[in-house]
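Can you keep this structure in mind? I'll have questions shortly.
== chain A ==
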Amino acid sequence: MLETSTLYGLLGIVLASLGLHAVILQTDTLRRVLAINILGVGVFLVFIATAYNGPDAAPDPVPHALVLTGIVVAVAATALALALRRRLESSAEDGDDE
Partner candidate 1 sequence: MIDLLSAALIVSGLFFYFAGTIGLLRLPDTLCRLHAVTKADNLGLGLLVFGLVLQLSEPLQILKVLLIWILVLAASAGGGQLIARHVQRDPGERS
Partner candidate 2 sequence: MSFDALLILDVLLAALLLMLAIAALHSHSMHQSIILFIVFGLVTALAWARLKAPDVALAEATIGSGVAGALLLAALRDNRSGSAITPSPGRPAWQVLSVTYLVIGLMLTAAWAFLDAHANNSGPRLGGLVQAELANSGVGNPVTAVLLNFRAFDTLLELAVLLAALLGVLLLGPARPAPRPAGPVVTQLVAWLTPLLIVSAGYVLWVGAHAPGGAFQAGALLAAGGIIMRLGGSRYSGLPSGFWMRLIAVGGSGVFLFVGLAAMSGDASLLQYPRDWAGTLILLIEIFATLSIAASLVLVYLGGRPDAWAPDQERGHA
């Protein structure tokens, strides 16, 4: 019998792999940033799936707190990556005058 936590845990692993694959192989920087975010969600899914204790019991709050932290760090990294990408493009446009 397939369990909810097994299903989501395995889904997380597949999503993380899809993300990793795209991070390495895609060439567009924006899409790579997107891929890192999907990789992150996959990892978070594994964490939350291990925290799940069935439909009637309370889940483990520690992985929840970890994932919350992870979501904020992911968005901070995304913002920095996008700013770097913007800088990269503007310097590619202006040549070396900056």
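Quick notes
Keep this in mind: a contact is a pair of C-beta atoms (placed from the backbone, for glycine too) under 8 Å apart; a residue touches a chain by one contact, two chains touch by 3 or more; residues count from 1.
Inclusion criterion for the candidates: all candidates are chains of the complex that A comes from, given by their letters.
Because the structure is a prediction, the values reported are computed rather than measured.
Of 1 or 2, just one candidate touches chain A in this complex, namely 2.
Put simply, chain A touches candidate 2 in their complex at residues 2, 4-11, 13-22, 24-28, 30-31, 33-35, 37-38, 41, 44-46, 48-53, 55, 58-62, 64-65, 67-69, 71-80, 82-87, 89-90, 92-93.
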